[in-house]
Every structure is written in C-alpha cells, then in structure tokens.
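A single protein chain has been removed from this complex, and every other one stays in its place.
Let's look at subunit A:
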Amino acid sequence: MNWSGWSEFWSMGGDGLYIWNAYLVTVVVILTEIGVIALTRRSILEHLGRYAKIALKERKPRNEDSRF
C-alpha cells in the first residue's frame, strides 16, 4: 500500500488531473458504448414485429409449432 490517505490518493503526487482524466474518460466511453448497444437492441426489437408479419406471410404455413 503506497497511500497514507484519500487526499494523497486523489492528488496522485500532483498528476491527479491527468490520471483521473484518463480513467474517467475511459469509464464514460465504455458506459456509453454499453448504453448504445442496449438502446439499439430495444429499438430493433420494437421494429421487428412489422417485418415478422411480412416474413411469415410470404412463406407457407408450417405444420409444426414454432416452439416459442
């Protein structure tokens, strides 16, 4: 353990602004990516119903269950 207290930890020997900038930007960018993936999935699922009707209408009905 190198740190004698929280203030020393946050100041990082005077380099705090650079180091915490790097870590903060990384966290923000990663969380943004996760959020974009989740939102994209939601919007795709919302639109799939329309395509499903067309896709299923074009094909002959199957005898078996869809196993859904």
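Observations on the model:
Definition applied: contacts are C-beta pairs under 8 Å (C-beta built on N, C-alpha and C of every residue); 3 or more make two chains touch, one makes a residue touch a chain; residues count from 1.
Everything that follows uses one rule, which is that contacts and distances are computed from a predicted model.
Note on the omitted subunit: UniProt lists it as "Heme exporter protein C", one of the names in "Acetolactate synthase", "Tripartite tricarboxylate transporter permease", "Dihydroorotate dehydrogenase electron transfer subunit" or "Heme exporter protein C". Residues of subunit A that touch the chain left out of view are 1-3, 9, 12-15, 18-19, 21-23, 25-26, 29-30, 33-34, 37, 40-41, 44-56, 59, 66-68.
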